[in-house]
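Working notes, structure below.
Not every chain of the complex is shown here; the ones you see sit where they belong.
Chain nomenclature is as follows: A and B, assigned in order of appearance, with residue numbering initiated at 1 for each chain independently.
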Amino acid sequence: MSTEYVAPRILVINPNSSETVTRVMDGALDMLRLSVAYRIESISLPDAPAGIETQADIETVVPMIAREIQTNAADAYVLACFSDPGLALAREVSDKPVVGIAESAYWMATGLGHKFGIISILDKSIPRHLRYVRSLGLESRLANDRAINSGVAGLADHGVVERIVEVGRQLRDLDGANVLILGCAGMGHFRKEIEAQLGIPVVDPAQAAVSRTIGLLTLGYMPQ
Amino acid sequence: MSTEYVAPRILVINPNSSETVTRVMDGALDMLRLSVAYRIESISLPDAPAGIETQADIETVVPMIAREIQTNAADAYVLACFSDPGLALAREVSDKPVVGIAESAYWMATGLGHKFGIISILDKSIPRHLRYVRSLGLESRLANDRAINSGVAGLADHGVVERIVEVGRQLRDLDGANVLILGCAGMGHFRKEIEAQLGIPVVDPAQAAVSRTIGLLTLGYMPQ
């Protein structure tokens, strides 16, 4: 009888109920499936709202996420919403690494360029992002945060790329950003196209988070 | 028939179920009842935990607070827990000013001295406080945060004063604080005694928050 290596399982939780967003996001994770060493699975939360746009949406999904983590055994968890909802609770209830996609995007971006710009979905989330960036001590690396002001619903459509590129150009040319962060989990499949048009790296937070999670698992770290 | 002035009602929500903490905290608000212009009422949340010590406790009370605000009409609300739990949600669901006691304590303290020290209950809340202070952009005013490491349960007992004074002395003498913040809602009745022993101002966050709320109501502001 042999002991077989079992690839650790990383569970990526899209904390809304949109299967489309989950599928699109998961597709962008294929780049990370190159190695057989990790199993990366993405799920939606069927009882969650279709999109996380308000603070009420955030608070609604926080206990759902905690419950999912407590009942769906994995070796690490990724919270795939750019608000990193319930990250503190998830870390408290789990003895496995839990990673937020926003914080991961910030770390990745600061390692890729000297000033990062955030492309937000809605104007109203900008102050929340700014508070988060400040709380991480990264304010001096932020070029600016600009919104495309489209709803989450429209994000899977290709039409959104034009608007993202337009806002990204402002971040690059007016604000001095030389790396961009997509402020939402469901836009990673547009990454290459946006990079091609703007000529600077674009961070998909879900990709950044899963990549970081692999690193944490490999090295045996628990983020806090 | 005359139009009578009706004093605006400020509802102070202690988001735990400890009537003792609420009573003690409310007593410290008497200094603010001098004027007849505002009615200040303090309540507990009967279904909440006895104390807010973990992130799970915080998440448990967030929807309770929102419900209370939506059903208990007042002109302004104060969230009387030093984690400011559910502040963002409360502001979203209410069209009245909602004020957190932690943020209010920080504003008050920065106006009283050049470096403030925080007296926390537990070591494990220090990183959370630090993130909050940073998110407000006030890190350069923070001297240090030190914990007395006593449970919320023991806070109403007088014995806790000695420990607070001991930690406050470290913040003053080792860390250069010239104003202190009590990192909990239930210690305001000790304020004068601590001030007398240490010779520097001590901020009770509940007092600071209600005082600030009166200012906001008087001038017609909505904090965001």
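As a working rule, a residue touches a chain if its C-beta (ideal position, glycine included) is under 8 Å from a C-beta of that chain, and two chains touch if they have at least 3 such contacts.
What you see is a predicted model, and the numbers here were worked out from it, not measured in a lab.
J.: What is the copy count for the full homomeric complex in this file, when 2 chains appear in place?
T.: 6
The rule is simple: only the chains that are shown with their structure count from here on.
J.: Find the geometric centre of each of chain A and chain B from their Cα atoms only, then give the gap between the two centres in Å, rounded to an integer.
T.: Computed value for the inter-centroid distance: 33 Å.
J.: Which part of chain A faces chain B closely enough to touch in the complex?
T.: 54-56, 58-59, 62-63, 66, 86, 88-89, 91-93, 127-128, 131-132, 134-137, 139, 224
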